[in-house]
Structures are given as C-alpha cells and as structure tokens.
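Have a look at the structure that comes next, please.
Only a single protein chain was left out; the remaining protein chains are all shown in position.
Right, chain A next:
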Amino acid sequence: MVHLTDAEKALVSGLWGKVDVDEIGGESLSSLLVVYPWTQRFFEHFGDLSSASAVMNNAQVKAHGKKVIHSFADGLKHLDNLKGTFSSLSELHCDKLHVDPENFRLLGNMIIIALSHHLGKEFTPCAQAAFQKVVAGVANALAHKYH
C-alpha cells in the first residue's frame, strides 16, 4: 500500500490531468526499449525495433504503451489498494509473460522521466517524490503474486 499525504494525492491527480496520457505511455515504453535494449526480449513480435526512431514510430509500441499507461492510470484511482487492483495482472506477468519484476521498476522510472520531460517547471522535487511513491507501489503490486 502506498502512503501519500493529501497534498501528494492532489499533486499527482492535478499533474496527471495536465498530460497527454497516451503520449506519456508511448514515450515511456519507447524509452524503456531504447535505453535498456534488453527489454526488447519481450517484444520480438513487434516488428522493427532496430533504431531509436524505429521504436518511437512503431505502431505496436504506441498501442502497447497506451494499454500499459491506462492500466497505470487505473492504479492512480486505487492508491489504497494497489495489490488488489493489480492482482490478476501480477499473475499474468509471472505465469504467462515471465517478466522479471525489475522491468516494472525500470518502466516506472521511464514514466517519471517522461512526466518531467512534459511538465517542466511544475514537476518539482515534491511532485517527483509523490510520483516515485506511486510507481514504486505499482511495481511492488505487479510483483506481489510472483512465485
């Protein structure tokens, strides 16, 4: 469970409302695949990932980024019960997708960087701290059902 103060909750929802969520999703996933190319191992069926621009323009990456970020956004509405919210996704990532949970932490940091990139000045240290709590909570929730 994440413990955000009321001020942090307000910061998170306020800033989230200001970004183009789909763009954040696409950028976060693309960055993950470009900065940590070994993460491409999960997406061999996505076609051309051979260069940064191929990744950024890849329609499947964008679509998957959108899927992932909308799921993340769902988490933002249930900060008091992240483990419950992500329970079946956790099982899926363990049993079917076989994704090392370290990847959730890497992606969480890519989301932070994308937010910083888009929000500029408003992404203060306080804002970063609040969002870091959220991404850590989501990563832990997604790892919770691993066995």
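General remarks:
The rule is simple: a contact is a pair of C-beta atoms (placed from the backbone, for glycine too) under 8 Å apart; a residue touches a chain by one contact, two chains touch by 3 or more; residues count from 1.
Operating definition for what follows: contacts and distances are computed from a predicted model.
Hidden from the displayed complex is a chain whose UniProt protein name, among "GATOR2 complex protein WDR24", "Histidine-containing phosphotransfer protein", "Hemoglobin subunit alpha-like isoform X1" or "ATP citrate synthase", is "Hemoglobin subunit alpha-like isoform X1".
Across A:S31, A:N58 or A:N140, the single residue that touches the chain missing here is A:S31.
Residue in contact with the omitted chain (choice from A:Q40, A:S71 or A:Q132): A:Q132. Across the interface with the omitted chain, chain A contributes residues 30-31, 34-35, 52, 55-56, 109, 112-113, 116-121, 123, 125-126, 128-129, 132.
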